[in-house]
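What follows is a single structure, written as C-alpha cells, with notes after it.
For this depiction, one protein chain was excluded, whereas all remaining protein chains were kept in their positions.
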Amino acid sequence: MSNSTAAEVDLVGDETTLNIARAALFAALMGAFAYVAFPYPLSPAPVTLQVLGVFLAGLFLGPLWGAAAMVLYLLAGALGAPVFSNGGAGLGVLLGPTGGYLFSYPLAALAVGAVAHGGLELRSLAEASVARLVGGMVLGVAVIYGIGVPFLWWNLEMTLRTAVVTGAVVFVPAEAAKMTAAIGIVRSDAIRAA
Amino acid sequence: MLSYEPGDSVAHHLDPRSKLLVQGGFAAVAFVYTTPRGLAALTAVAFGLLAVARTAPHRVLWEFRFVFPFLFAAPLLGGFAWGAWFVPEDAIPSALAGYRALLVFLVAAAYVRTTPVRDSRAAIQWAVPGRPGQFLGMGVAFVFRFLPVLRADIGRIRDGYRARLGTERSVPERMGLLVVAAFNRAFDRADRFSLALRARCFSWNPTLPEVGFSPLDVPAVLVGTAFLAIAGYGAIWAP
Partner (left out) sequence: MIAVQNVVHERGETTALDGVSLRVDDGEFLALVGPNGSGKTTLVRHLNGLLDPDEGSVTVDGASVPENPVAARTSVGMVFQNPRDCFVAATVEADVAFGPENLGLDRAEIDRRVTAALEAVGMTTHRQRRIDRLSGGQQARVAIAGALAMEPAHLVLDEPFSGLDWPSRRTVLERLEALSADGTSLVIVTHDLRGLLERVDRIVALASGTVAFDGPPGAVAPRLESLGVRPC
C-alpha cells in the first residue's frame, strides 16, 4: 500500500501538530469571542472579548504560536470565515476603518508573549511576575492602538484629535478591565493546558 | 451572517485567484479615486459585481451595520473643529472615506458568499508554497471547521452562567469565567484533534486541492488587471 505513495511523506512533528491544532482552535475561539459583546457606555462600538483573546494568545500559546494564531484568525476572516466583530468577514473589514486594530493583533500577541515569557520561548507563567504580565499587556495595548488609531485616522481621513478620541481614549477603561481579567485568569491557574 | 453559500452564479464558478484579483483591484481603485465622481462610478461597478455573484446588496449592508457608528462619527466629529461651528468642508473627506469602506466591503462580500474554504485554501497554497503555505492553508481550513463548534460551546457556557445567576458578578469577573471555560474546552478539543491529525499522517507535503482557470476566468482576470492599471495610473498621475 505505501508503495503507491508518490513521494516520501514528510510528517508534521508531534509537538508542531499540537501547536498547529491549538493555534487554529485559538483563532476559531477569537472568532467565537467576536459574538460575545459586553455593553459599554462610552462608545457605540461594543466591547468584545477579542483584545482579551490577543492577551491570552501571547500568554498561553507563547509569542510565536500566539502570533501564528492571530495570523490564522486574520487570514480566515479575510477569506470569508465570519470571525470579525458581529460576524463580519472579508477583505473589506481589514481595509475598513477598524482594520488597523485587526492587523496589529499578531504583533501585539508577539509583544505580550515576548515580555511575559522573557523571550520567544514558552515558559511556565507561574514564574512570571505580575509586573511582567502587566508590562506585556500594556505593550500589547500600545501596539494595538499604535497601529489601529493611525490606520483609522488615515482610513477615514479624520482629524488626528477625532481619531484618538473615538479610536482610543474611550476604550481605555475597557482595556484595563481586560487586563485585570487576564491577570486573574493567569493567577487562578484555571487554564489547564499551559 | 456573512458566509459561503453553495450556488450556481458566475462568481461561484470562478477561480478563487481571479476573484481575489478583482477584489484587490477594486479596493486599489477605490483608495486612489476617493472622489465623488470616482465613488459614484465604483458604486455602479460594485453593484455589477454583486449581481455576478447573485448577492443582494441590502443583505450585505445589514452585515456591515457595526461599522456605521464609526462612519457617521468621523465626519460629524471632524466637522466640529475646536470651539467652532460645524465646518462642512472638514467633514467631506471623512464622509467619502467612509463610503469607500462600504463599497470595498460590498465587493469583498461577493467573494465571501461564493468561495468555499477549499478554494481559498488552494489559493493560499498556490501563493505561499512549502511549509508556511501548508500551515496557513490547513490552519485556515481548521478555523472554518471549528468556528461553529466553539460558538456553540460559548453559547452553552453562557446559558449555564445565566442559570446560576452569573449576571450578578462584575464584568471582569464574568469575562474571566467565560474565557477560562471556553479556553479549556477549546484546548481539550485541540488535544483530541491533534491526535486525529497524527493518526491520519498529517504531513507537510500532501496532495493539494486543485485550482484551475476556466474560460470564465478570462474576463475576470482582465477586469482585475484593468482595475490595477487604473489605480496605478491614478496613483502616479494623480486623479
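Just so it is clear, A and B label the chains in written order, and each chain counts residues from 1 on its own.
Definition applied: a contact is a pair of C-beta atoms (placed from the backbone, for glycine too) under 8 Å apart; a residue touches a chain by one contact, two chains touch by 3 or more.
Nothing here was measured: the structure is a model prediction, and the numbers come from that model.
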Hidden partner chain, touching residue among B:I157, B:L197 or B:V223: B:L197
Sole contact to the chain not displayed, among B:R54, B:R118, B:R158 or B:R174: B:R118
Selected residue (touches chain absent from view) among B:R54, B:R145 or B:R174: B:R145
Where the unshown chain meets subunit B, residue by residue: 117-118, 141-142, 144-145, 148-149, 189, 192-193, 195-203, 205-208, 210
For subunit A, the residues touching the chain missing from this view: 1-2, 4-7, 9, 11
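Criterion: only the chains that are shown with their structure count from here on.
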Centre distance in Å when subunit A and subunit B are each reduced to the mean of their C-alpha atoms: 17
In the complex, subunit B residues that touch subunit A: 1-4, 23-24, 27, 31, 34, 63-67, 69-71, 73-74, 77-78, 81-82, 90, 93-94, 96-98, 101, 104-109, 111-113, 115, 117, 120, 123-124, 135-136, 138-140, 142-147, 149-151, 153-154, 158, 171-176, 178-180, 182-184, 186-191, 193-194, 197-198, 201-205, 207
Contacting residues of subunit A [partner subunit B, same complex]: 6-7, 9-12, 14, 17-18, 20-29, 31-33, 35-36, 38, 43-45, 49, 52-53, 56, 60, 68, 71-73, 75-76, 79-83, 85-93, 95-98, 152, 155-159, 161-162, 165-166, 177-178, 180-181, 184-185, 188, 190-193
